[in-house]
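Dropping a structure here in structure tokens format, bear with me for questions.
All protein chains but one are shown in place.
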Amino acid sequence: MSLLEQFPREEYLLKGNAACAGCGPALALRYVLKALGPRTVLVIPASCSSIIAGAYPKSAFKVPVYHIAFAASAATASGLVEGLEAQGIEANVVVWAGDGGTVDIGLQGLSGAAERNHNVTYICYDNEAYMNTGIQRSGATPYGAWTTTTPLGNKGRKKDLPFIMAAHNIPYVATASPAFPKDLVNKVAKAQKIRGFKYIHILAPCPTGWRYDPRLTVKIARLAVMTGFWPLLEIEHGRLRLNNPSTNLLDPARRRPLKEYLELQGRYRHLSEEDLKVLQRQIDEQWARIKAMLRVQEELEDQVEQGQGERQR
Amino acid sequence: MREFLTGNYAAAYGVKLSRVEVVSAYPITPQTSVIEKISEFVEKGELKAKLIRVESEHSAMAAVIGAAFSGARAYTATSAQGLLYMYEMIWWAAGSRLPVVAGIVTRAIAPPWSIWTDHSDFMTLRDAGWAMLFASSAQEVLDMTIQAFKLAKELMLPVAVGWDAFITSHTAEPVEVPPQEQVDYFLGEKKKSPAAVDFENPFAHGALAFPKDYPKFREDIHRTLKAAGEVYSNIERRYYEATGRERYGLVEEVFCEDADAVMFIMGAAAGDAIHAAGELRRKGLHVGVARIRSIRPFPRNEVEKIARRASKVIVFDRSYSLGFGGVLATEVRSVLHEEGVDTPVISVTGGLGGSDLSPEYFEKIFLKGLGV
Partner (left out) sequence: MVELPVARPSVGAAGKTGNWRLFKPSIDYRKCIKCLLCWMYCPDGVISLSGKGLPVIDYEYCKGCGICAEECPVKAIEMVKEVEG
């Protein structure tokens, strides 16, 4: 497939919007909307995207949007999709929410909507803090990162939302990155073909909050993946699978040094060697867990297969 | 068809007859049997609605807002803490001009825990841009619920229908249930709301508005609600024409024409007040009861007219603006002051947390009001 076939020329995030220069979430949203097309309605809770949209009477989105309060996006999307279905109207109902609206204040509603398995795609664009209000720590802020409410570095650990969502046994969970647009677009398109609740979590670098030169957004997003900080994966009907290039990163030797990712960002400038070790350890643990999950998954599948074989005999 | 129904079941029948398409709710005493009955209707296929059993009231209101944005007819019901938990979304529904209807089975607010009625929860809707109707019988719950969908559509605003916990919600009484055709005729064809999602001409609903733009949206809601009395009266007339049911207006007047002292009151306790007024009339005292059926729109003209005729006005409140006084009394006083009516107003607050009200209680208040 050629690039232009996969990425339609049509722009649904219109130029002249209010995103900061080099905005990672805006780049991700541009891909998401290209993958979704015009028969899409976005539900957007309070977040940078409420501002990126521009102000009344103009909207930077070429698709219908419902702006909603912080904690309410998943429940609003639940009612929206059920209402459309009740009237026989077909459309992609998609939540586009930041990390605060997802892992913190919106989590209860998100969990409820996922458990009810509405036909909704929920996309979290994660820039790892409350950027719209001025870079305050969220539950998605990584260990060690500076924010205005963690001036000496965050002591907490990034909440692992993709796996929390997978524990809801929804049909599709995926992670993505704007540095890997083909993977991202494939995942969004795939989600539209699956009925039920889909969750996609995009790590979207923020030059303003992460303190780096806006030209580095894609480079930093790429390094997040290549250092193993942000694994690209999908969990389809409970089955975990790594996606390229993360597939190769189970071997720690294949991962780029974490420092390469951190040193480009001002928010990690104060990081001590000790802090770096803590963060590196968290990443190693994450991969050890993924590795173990893949192994257990294979064993379970073997056992189920054997059991079925024995029953047939 | 005559059925023996509680207020909560009457609400569920009203929802069914209105052919609601999405219902979303979270259980709370004393609202639960509204949703249980609706669930039964949906599972039996008697009501073709999507039922969203949400994990909180905040989500219940968010879900009916989403459903209304899809263009579907949407309903929820709640009480007390539930209403407070959905409060953020309450304002969102009004600001979006979405025709949501909510049943509010009034219950006192905790702490201390109480499951019994007062109107503190309902009164918190006062400033939020909702139309607020209040029923005092199961029959009225049913009629008002159906009327609310029409009112919501015409105002392009959400409508709350309140009724008292247990006294109305769980007490069964004979209710005239109108045939489906009559309700269909009354509600008419569903038309697409300009506030609903549009894929052909997309728009973003609720985007940031700068100070130069913001006020006009609030002012429009204010104007609409202020003028909604006439809209409701027309709806009541059309409902009467379609079903033959009674018409009360925004205020039901009982013995008010020649009354020296008139009591304004809302909800089920009006029954006791009317009983008391009857007793006192037998003793030759001229007292009347004006039962308020709508808080928004506020029945300004009716209140003014009734108060002007009387020599004493008593306002009975089942809620407080804590630190100030009775909510209804404050609003009545405000109207009378604006209209230049100098009839003295006595404010009495009672019946909080389900505390007992009786005809004898109201007789005493009347006598005190008359200075007897």
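The first chain written gets the first letter, and so on, giving A and B; residue counts start at 1 in each chain.
Simple rule for what comes next: a contact is a pair of C-beta atoms (placed from the backbone, for glycine too) under 8 Å apart; a residue touches a chain by one contact, two chains touch by 3 or more.
Model, not experiment: these values are computed from the prediction.
Visitor: Check the options A:L36, A:A53, A:A86 or A:L249 and report the residue that touches the missing chain.
Guide: Among A:L36, A:A53, A:A86 or A:L249, only A:A53 touches the chain that is not shown.
Visitor: Taking the full complex into account, what residues of chain A touch the chain not shown?
Guide: 3-4, 7, 9, 11, 13-24, 26-27, 30, 53-62, 181, 207, 213-219
Visitor: Over the whole complex, note the residues of chain B touching the chain we left out.
Guide: These residues of chain B touch the chain that is not shown: 95-97, 156, 194-195, 201-207, 209, 216-217, 219-220, 224.
As a convention for this text, only the chains that are shown with their structure count from here on.
Visitor: Would you mind pulling out the distance in Å between where the CA atoms of chain A average out and where those of chain B do?
Guide: 43
Visitor: In the complex, go through chain B and note every residue touching chain A.
Guide: 21-22, 24, 48-50, 52-56, 58-60, 62-72, 74, 88-89, 92, 197-199, 202-210, 213
Visitor: Show me the residue ranges of chain A that touch chain B in the complex, using the header's touch definition.
Guide: Of all residues in chain A, those touching chain B are 38-39, 41, 43, 50-51, 53-57, 59, 61-69, 71-72, 74-87, 89, 91, 108-109, 111-113, 115-116.
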